[in-house]
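First the structure, then my questions, so here it is.
Removed from the display is one protein chain of the complex; every other protein chain stays in position.
Should a chain be cited, it is by its letter among A, B, C, D and E, assigned in written order, with residues numbered from 1 in that chain.
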Amino acid sequence: MKESTPEIHKKDAKKSFSFALITISTSRYEKYGNPASPDDAEDLSGKVMKELIEAAGNRVSFYRLVPDEKDSLLDAIFFALESSADIVITSGGTGLAPKDLTIESIAPLFEKDIPGFGELFRYKSLEEIGTSVILTRASAGVIKGKAVFCLPGSPNAVKLALSKIIIPEAGHIVRHVRE
Amino acid sequence: MKESTPEIHKKDAKKSFSFALITISTSRYEKYGNPASPDDAEDLSGKVMKELIEAAGNRVSFYRLVPDEKDSLLDAIFFALESSADIVITSGGTGLAPKDLTIESIAPLFEKDIPGFGELFRYKSLEEIGTSVILTRASAGVIKGKAVFCLPGSPNAVKLALSKIIIPEAGHIVRHVRE
Amino acid sequence: MKESTPEIHKKDAKKSFSFALITISTSRYEKYGNPASPDDAEDLSGKVMKELIEAAGNRVSFYRLVPDEKDSLLDAIFFALESSADIVITSGGTGLAPKDLTIESIAPLFEKDIPGFGELFRYKSLEEIGTSVILTRASAGVIKGKAVFCLPGSPNAVKLALSKIIIPEAGHIVRHVRE
Amino acid sequence: MKESTPEIHKKDAKKSFSFALITISTSRYEKYGNPASPDDAEDLSGKVMKELIEAAGNRVSFYRLVPDEKDSLLDAIFFALESSADIVITSGGTGLAPKDLTIESIAPLFEKDIPGFGELFRYKSLEEIGTSVILTRASAGVIKGKAVFCLPGSPNAVKLALSKIIIPEAGHIVRHVRE
Amino acid sequence: MKESTPEIHKKDAKKSFSFALITISTSRYEKYGNPASPDDAEDLSGKVMKELIEAAGNRVSFYRLVPDEKDSLLDAIFFALESSADIVITSGGTGLAPKDLTIESIAPLFEKDIPGFGELFRYKSLEEIGTSVILTRASAGVIKGKAVFCLPGSPNAVKLALSKIIIPEAGHIVRHVRE
Partner (left out) sequence: MKESTPEIHKKDAKKSFSFALITISTSRYEKYGNPASPDDAEDLSGKVMKELIEAAGNRVSFYRLVPDEKDSLLDAIFFALESSADIVITSGGTGLAPKDLTIESIAPLFEKDIPGFGELFRYKSLEEIGTSVILTRASAGVIKGKAVFCLPGSPNAVKLALSKIIIPEAGHIVRHVRE
């Protein structure tokens, strides 16, 4: 049972991780183009994620703002996966509207699906937003040895996902997907 | 952040919706043929749904009873999607038996899956029926700009799904899938 | 409504079921080869499952230890499905590491997916292991008229799955998938 | 070997078949709206198909012109399948351009794929257009007991497909898919 | 370029192969049950295959007759794959009728598809049966390190497939899939 002894895992584990953030929003992209950081694009959800990531001792090593278009989104994902980032997070485009294309674009790339993420995210959102949780298709998977999380675009949603699930589990996730 | 301001959404939103109901039951179909309403077919689940829908100020604009056969089911779904209904609901055929073909027949048509519906439905059923929730494959998705919900056939199941999830979220759902 | 009257079902139902257990562990396989029972392979999770199954009046009719390799795993599944077992359970290989191949190997064989099992398993694991539940892809489905459950490899995980979900629901499951 | 005796089949077989034709062309749709026949829309490929079908003693029982949009296309397919037509044919939208959505929209509905149709169509097109045959994704399948053929939009392509493959095989196809 | 030198390959190659034959025919199954060889079931296609295989110095090591039912078919495939056979061949059930379930049942198990087999089989059938080649969905793939060929049920079809494609390529195929 050695491989599941938490003590050993914790010693091995990196203490700090780098994140790639991709914000998906046609309106903001049309207004701000290619900003260097969430602050340059009034990207409130991006700012919330960056603050939570840094407050936990991690860092954002990649940031990109893209419109709700499959090709732009895939470009951003490919560069994020090739970058030094340990974990990739997208926000936006996970709803049920025709323009919401994030899940359609990214989920076919998942080599392993992480079904528990979407389930847990919606379960934890229940007390905040009630049955509206059914409107989000938030999901996660592994692509080329990195976990990719697809979050809704709202600041509250990304705050919950980052602070209650992704940041606490970052160590486990990074270790497992690379094992 | 305008598109998520609830006030604006509420003003825009239709107050009342029309539903298409499809009941899937070979035994009742053999006995009653093509009834005009749930009352004409001793379709208790259909009646429960109709009452809940009307009590909430909505209406049933389409009703069909079909046997557990893929072709009949697809026929009914196609006509329901072409009808004026805002939301389509099937009941029956979501279990694990060989004859249960609803999910096999309809899920491949989903242009967007709504994973949160099945999760929330089973979560909310837990206190009513305990771990038997794993026996249902209830699920939902978007086809041709309309949300389609596939519910189990029991009156209690449709009551829970309609009163606790679908009717309260009808406004959001209709607005989002058409956006 | 006759087909859902619990009294009738209970009278019909078999009281006792036979289980096929497949433990997936390359390290143990390399050390113990083809053991006849979990006791012969220091297979703690296998032992936990066997004890719970027998304590509930059921029995283990098939046991196999295989490495984390798709072909070995499929061999074991095929023989388990051809055996007299009513229910098939695998343990191990459901994580996110590249070597974890259980879901990749078995899920494509599911004729019907049982989405509620993975959801309920992760929900019930939440209080034991918190947000780490997202690390498991535990799932279940129906293959050739038998339910197949794919569990993580840890003794705590199999204990929870067997005692809180699978054993209590065994009667319903077996009856439904064969119906 | 009785079921393959050609004499018996020929006696049984219907002599004449009805076809549903769906022409997919955004430019023509914008110009002509909802024409009643190919002649009302300068739909040259539609006219070629109609002439070949009628010259062989069959008839066109359904005609629709739709733009290159998934929803319009699915509407047309659904109504064609519900109509009295024995065979459904679409023309247009099978190329490699982003606007070509016919295969994406229709192939997921195929209950059985008919791989030999695309192969034979491209093989027979080789002497007419040479290696450009790789530019077409023409394909066919069975939906709800009817064969559906997705052809390119050019008059030469539909002429070859109808006169060399579909019309000569109509009897076999209709009999087999309904058998 | 050594790995493609034919001389070396030929020296290495086994000279003789064993085949598993599965005949799929509900009518014959109902009449003959579980025959030990094609001769015991008036299985003309089975006899043709056996003769061609033996005439080429190979042997049939496994034979089974099953009805057109998914479960029976999967049973037969599983046992054939577990047997000593080098190559597995099914005949029957590849047409377009609702009862034709061979491709639906077996193709989802293919770990690698062999698209060229179906193409070549239909191309070589063209001069024998003309455009009727589009009625067959004959296909092949690799399952658990063995090539599986799904042929139509007619004696002429299996004769063409065996004598013109499968037997001449048996050496290459077996060596490649195991490589």
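As a convention for this text, a residue touches a chain if its C-beta (ideal position, glycine included) is under 8 Å from a C-beta of that chain, and two chains touch if they have at least 3 such contacts.
What you see is a predicted model; the values in this text were computed from it and never measured.
J.: Looking at the whole complex, which visible chains does the left-out chain touch?
T.: Counting the whole assembly, the omitted chain is in touch with A, D, E.
J.: With the missing chain put back, one of D:Asn58, D:Ser91, D:Ser105 or D:Ser139 would touch it. Which one?
T.: Of these options, the touching residue for the absent chain is D:Ser139.
J.: Looking at E:Lys31, E:Lys99 or E:His172, which makes contact with the chain not pictured?
T.: Per the contact definition at the top, the residue touching the missing chain is E:His172.
J.: Using the touch definition from the top, which of D:Tyr32, D:Phe79, D:Phe110 or D:Tyr123 touches the missing chain?
T.: Residue touching the chain left out of view: D:Tyr123.
J.: Applying the definition given at the start, please give the residues of chain A touching the unseen chain.
T.: Its contact residues with the unshown chain are 70-71, 74-75, 78-79, 81-82, 108-109, 111, 144-145.
J.: Which positions on chain E touch the chain that was left off?
T.: Its contact residues with the unshown chain are 1, 4, 112-117, 119-120, 123, 140, 142, 145, 147, 164-165, 168-169, 172-173, 176-179.
J.: When the complex is taken as a whole, what residues of chain D touch the one chain not shown?
T.: Output for chain D: 44, 95-100, 103-104, 118-119, 122-123, 126, 130-137, 139, 154-155.
Please note the rule applied: only the chains that are shown with their structure count from here on.
J.: How many angstrom between the C-alpha centroids of chain B and chain A?
T.: 32
J.: Could you say which residues in chain D touch two or more other chains, in rising order?
T.: 145
J.: So which chains actually touch one another? I want all the pairs, not just one.
T.: Listed in label order, the chain pairs in contact are A-B, A-C, B-C, B-D, C-E, D-E.
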